[in-house]
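Below is one structure, written out as structure tokens, with a few remarks after it.
Only one protein chain is missing; all other protein chains are in place.
Here the chain labels run A, B and C in written order, and each chain numbers its own residues starting at 1.
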């Protein structure tokens, strides 16, 4: 495996498009499985249905949050592979490792929806998403080092800042969750503020 | 993200086809997950199987209805992206928001099948489908404004009428469901009457 | 929709490939969901695991049968769309109707695995597969009539014989199941004998 040379994207279109097709498949399934976390109320009197649905509002919130999160990761993955010009066994392996974190989200999201007020649920979710971001950054850095991407220095810098910023927010929320579980999820709102572009622009040109 | 320019479809075929592949994945999974809403009867005497299956006829109806609904949304999505010639970050984000409504249907459809005679189940389902239609219309209008589609004025008008008509039927069924739950689903039959083409044709040429 | 003209496959590759991609997605998901019908034994002493697995041999048989069945339908669908040169709204709608029968198989297969010795389970399964075959035949005949396929007369005849033969076997097993449930599944073995080629060859050239 180690001795295998990288294959160029052109001339191997079917193989290359299978990598993204497989990845898209995992993303699409993971994002669609999120809905299974919302329990369908049964064995109850019909009059209580509205109440039961309202009682599941944490599940709906977790669905919306995780759909947005997986969707955003998909966009980042999509953009990254848009710049990839060749692939080797290592990129394939790292991509599968990356997808293992993505495919875990329906589970950690369901735990978050059911136990959102408790430290363990929040830590689990934050650890999962940190795993996604750090593995994604590893994959990108490794691909760039091996000359598999065409990505220019500025975009790579931006991707790096964005990755570290997102991972940082999730990792920082872990100790907070252990002390004050109710506060930690609010820290994730910091993700809507995306300083990556600004930081990258401020850095001297490489 | 805001400063990013739109990418043309030609020259970015792999990236573009990933967007539709991911969307198709979500549609295909959501439509196939519908079957999980039909409970497999167990822990019963074999003689009662036919009865148990008959007792689930509301589940079969919900399956057929939602399969047709998701299928029709897929055709509309398919037609829309057939006219898209470029994409930007906003289109990607709106598409993911749109898919979040689609992926919710297996849940709301299951609730409808189990509690179809009650207001809350009907309101939930109608709200979900209105969410699909209105987000879809938002996505289309936004793409057209940004010059990302080649769609001609007449077709856009037809799409707009069709979207508003479908959303209107679902939204109108919500207050009806609160007063007379048994009547509301019959209002949805109005969807088989599609006046969009006629209205669009009657409008003066733009 | 009725006035819409058929679109040629060339010039609409992305749209055309979405139709097959969506169909393949539904096939792939339905075939993979079959595994969910095999219950994982739990809440039992470890020593009883082998016994519990053996007790589920009907589930394993249903899995193998339905995997082969969906796989074969996929091959037929694959071959049919390999000959399709244009598509219109009617073909799309019939294809979605066809997929609704395919996506139902995980449910009817699970019922068959759990209640294989009883008439209702067998009738349900046979009805489902007859639905697939007859809708598939309808789709093919309609596409041929509208000039959407390049299929030659001999192949079409073969497809027609094969469709009617398969549907005939399943439909014939329904009354048998009502009288002698234990016998009906053995009738399905007739599917391994495929006389379509021979019949088609014997027919005078059109």
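Going forward, contacts are C-beta pairs under 8 Å (C-beta built on N, C-alpha and C of every residue); 3 or more make two chains touch, one makes a residue touch a chain.
Because the structure is a prediction, the values reported are computed rather than measured.
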Residues of chain A (touch criterion as defined above) contacting the omitted chain: 1, 3, 12, 14-15, 17-19, 21-22, 25-26, 28-30, 33, 36-37, 89, 92-93, 96, 99-100, 103-104, 106-107, 110-111, 114-115, 117-121, 124
Tell me which stretches of chain C touch the chain missing from the display. 16-17, 20-21, 24-25, 27-29, 31-36, 38, 40-42, 46-47, 49-50, 53, 63-64, 67-68, 71, 74-75, 78, 81-82, 194, 197
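Rule of thumb we're sticking to: only the chains that are shown with their structure count from here on.
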In terms of mean CA position, the chain most removed from chain C is A
Averaging only over C-alpha atoms, locate the centres of chain A and chain C and give their separation in whole Å. 36
Pull out every residue in chain B that's touching 2 or more other chains. 17, 21, 25, 28-29, 33, 36
